[in-house]
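A single protein chain has been omitted from the complex, and every remaining protein chain is retained in its original position.
And now, chain A:
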């Protein structure tokens, strides 16, 4: 009797993917034992055979090698179908898989890398997305260990197939290291942490040209790790000796600042399940009806100790990877700024709150109308404006933090950040995200110091960029088509 891949609770329906793999296995079981048939399968038979073999690999540990040999014998599509099935199981079922099946899943992923299967990059992305930030459970640390080991041991092979796999790994592990280096005196974590450091440093030192493609979020993540000696050295080179990276065309850190990070990277730090729930919340739930959903989301993903750092990733996802349509912006659906406000309020630790604000305001510091998307900076602006006057603390803390960033994030580039932040404000008004900045500059309750600072910043942007505040109406159809 073939086993299920996943645990099923009482009164829970079986997962259709699990069912269909098991169904194929049951149907073809006699054909899965050597000697294998030499006939060429029809496309339908080929699909079934791939499913049956995958089920065999995952559930029959002792026959796994035989099943893989069978696969090698029948494969006609560069393993594309097989890898897509493995990816589907990982995306849909990973959390529910029984432990031996998880081990087999990792094993089969390695096999697929060895044969340089089609779609291996996407498959590794699926695994990376199952690693949860802020989760120190044995299962999650085990997955961190397995995947970073794959990235290190299969380095040459991965580099040959698709160097971008390494940047996906780098983004993930830089972020995880921020968590893993905060929790001290855990010998098990120590070994994992060392592997993660080795991997990240190897990518940064040996393949910096591909790292450049990550763009500005690479700097954001690295800054969180400067307390670790190896990363301090990387940071020093980045700021003082860019030539040490021996990467033609790279001469200054601002090249990273000026590259907007693809939303693919922010997606890496959100599990598919979180993504589904967040997108549902921001697409179907009406403003005013969100409280129960938020409580469910928090209970599931944010309640356990240390999980808070995940909020940084969620805010980055909301700003960079979830851009609602104009219809939704104009409707009564829960807007992104409201969710960000809720998440900000959910932070209890100061350093997490600071990182959440950085995640929210990060694109403001480098905003260039020609390459950047206004949707990345919109949530922070609307949160500042709609928090007035009742939640003025939120407006204060965000504006204060924005000025703090301009002053101290990178003093060498302060002048440019002043320009970019000022340009952020003017583009937000020009595109009608807000009608005018009067709502801030003439708000009686707003701290006079902040008002003065804001006035200075805006007037400094005079000349050709100057926008007569208040002239442009709130169009509410500002979504950039990029």
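Methods note: a contact is a pair of C-beta atoms (placed from the backbone, for glycine too) under 8 Å apart; a residue touches a chain by one contact, two chains touch by 3 or more; residues count from 1.
As a convention for this text, contacts and distances are computed from a predicted model.
According to its UniProt record, the chain left out of view corresponds to "SOSS complex subunit B homolog" among "DNA replication complex GINS protein PSF1", "Actin-related protein 2/3 complex subunit", "Serine/threonine-protein phosphatase" or "SOSS complex subunit B homolog". In the complete assembly, the contact with the undisplayed chain comes from A:276, out of A:137, A:186, A:251 or A:276. Listed residues A:117, A:234, A:285 or A:315: the one in touch with the omitted chain is A:285. Note on the undisplayed chain: of the listed residues A:293, A:351 or A:391, the one touching it is A:293.
Mapped onto chain A, the interface with the missing chain covers residues 9-13, 276-277, 280, 284-285, 289, 291-293, 295-297, 299-300.
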